[in-house]
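One structure coming up, written as structure tokens, with questions to follow.
One chain of protein is taken out of this complex; the other chains stay put.
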Amino acid sequence: MSVNTVKVAGRELALSNLEKDLYPSYGFTKARVLEYYGRIAPVLLPHLRDRALTLKRYPDGADAEYFFEKRCPAGRPAWLKTAEIPYGSKKKLTACLVNDLQTLLWVENLASLELHVPLARAATPGKPDSVVFDLDPGDGAGLRDCVKVALMLKGLFDGMKLFSCVKTSGKKGLHVFVPLNTAADFGKTKAFSKAVAGVLQKSYPALVTAQMAKELRKGRVFINWSQNDAAKTMVAVYSLRAGPVPTVSFPLAWKELQGLNGPAAPAELQVTPAEAVARAQGDLFRDLLVKKQELPYL
Amino acid sequence: MPATIWIGNIHFGTISVPVKLHTAVSQDRVEFHLLHKTDRVRLRQQMICALEKTPIPAEEQVKGFRLEERKYVLIAPADLEQAEPEGGREIAVHEFVAAGEIDPVYRERTYFLEPGEAPAGYAALAAALWEMKAEGICTWVMRKRAYLGALASGGKTLRLGVLRYADEVIPAGSLGLEDFSLSEKELEIGAQLIDRLSVPFQPGKYADEHQGKLRRLLERKARGEKISLLQPRQLRHTEGGKLLAALEASLKAAK
Partner (left out) sequence: MRTKKKEGTAEAGKAVSPEKAAATGLWSGTVSFSLVAIPVRLVKAVEPGRVSFHLLHNKDYSPVKRAMFCPGEGAAVPPEEIVRGYELEPGKHLMVTDEELESVAPERSRTIEIAEFIDLREVDPLYFDHPYYLVPLKGGEKSYRLLAEALRRTNKAGLAKFVLGEREYLVTVRSKDGALALSTLHYSAELLADAQYAPGKAADEKEKNAVKKCVKEMLGGFTPGKYSDVRRKKLLALLKKKAGGAQVQAPELEGEPAEGVADLVAALEESMSRMKGAR
């Protein structure tokens, strides 16, 4: 196994197996994964900061076995920041906090292609900073249908004077966020998202479902409101997604969204354009972290 | 003789032939157990309650249909009975089709049919279907499920193949394949190449060599030999622009 030692912010990191192809059907080595995360770090890190990371590791590449790891892996360097988070009803576990570039690269050296984080920070695990609507197309539905639903959500939130933003899941879905950054709890955000999903389902039964049952959601978009939960994580904005092609969960301006009409993942979700767009426009998701809003009627 | 799976009666027109279903395939493969890495204890599959984390016996399990997260409607055995198709012993043939007409994607498993009690007509049916190269599209209910099938002949013996329902087959159109224009020359060489590499289908030629290799690896390992790890072979993909050249070189090599 080849090992390269690099120095990042005064910390020595041993990066191994850099030539390993982590997206073998496309051709994207571990070196390239590290390079991507290094380049995207300025916009990505604020979204990971102080949140308990769930690693999704693909040691043999994106088309082989993977596993989730909530626990910060053993063998971590002493300088790596961690947090004790509740696990199950009684136990606790130690999770990684990715607050700096050296931690991000250390995590990526473990081939955690995808980065998943909770909606709350580790210090306040019951207090989400945002509400999320995870739009998941059922069989026979596609990104185009998700776009329709996302625009409906935006219309609804606009009517309530709530700012919202959207990113691609990096796969077939979309994630719509309403930033809060005020004292909310998951009980409230879940009730809100469930009510919104219910109303949309009632108004557009042929397009939207709030029901998880696969058999009852053919051709429709499932608004997964249950992601608003302390025990759940969402794929972080700018995270890579595992698949045949390296795609990115990427933020979009609302007006860009209407252009997304293709049947599958559009080209702009891929790595190289993502790097360039992020460099040119900065963090389109910055408002998610700073905009202060309150949920009405709750 | 393998055990009888089911007994029924083929029926169409004025013809009625009693038959017994037998399995047509038997597979013998190296089997692995799953072990606990830490103590090498063999693991057993158990039904575990998500809340209590303990194994739950079958009598404490109920069926539910999930409507949304954590919300279920309970489905009682009586509910399922309501949905049961009308039982019976009849394999009803609705129509006959030419053997080549059924796309292989519809074919699931096949049963061999043994003549049942009073087998008059079995031999005649087997011979007629064989000579006509026809298959009978039929339906029957077996173990509370409704099946679609194809009745065919292997010469002297009848067979009943289970067919998938049309809505279980994913249409190729849904794969979202792009059309790509090809030159007539590329196509012609491609077709020539295929013709040149064509052989009659002789299934006996192909054996599962892998099982033997796997057994030898296990024997070596059992003797304590070190197994050298080999990387899977990866081929360099043919780029679109070099396709014609690759085809021409292939044709030359195939001569």
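Chains: A and B, in written order; residue numbering restarts at 1 for each.
The rule we apply is simple: a residue touches a chain if its C-beta (ideal position, glycine included) is under 8 Å from a C-beta of that chain, and two chains touch if they have at least 3 such contacts.
This one's a predicted model, so the numbers in the text were calculated from it and none came from an experiment.
Listed residues A:Asn4, A:Thr124, A:Ser203 or A:Thr272: the one in touch with the omitted chain is A:Ser203. One chain is missing from the display, and on chain A it is touched by residues 24-26, 63-68, 88-89, 126, 134, 136, 139, 152, 155-156, 159-160, 169, 171, 173, 175, 185-188, 190-192, 194-196, 198-200, 202-203, 211, 214-216, 224, 229-231, 235, 243-245, 296-298.
We take it that only the chains that are shown with their structure count from here on.
Put simply, chain B touches chain A in their complex at residues 65-69, 176, 234. By the touch criterion stated above, chain A contacts chain B in their complex at residues 24, 210-213, 216, 226, 263-264.
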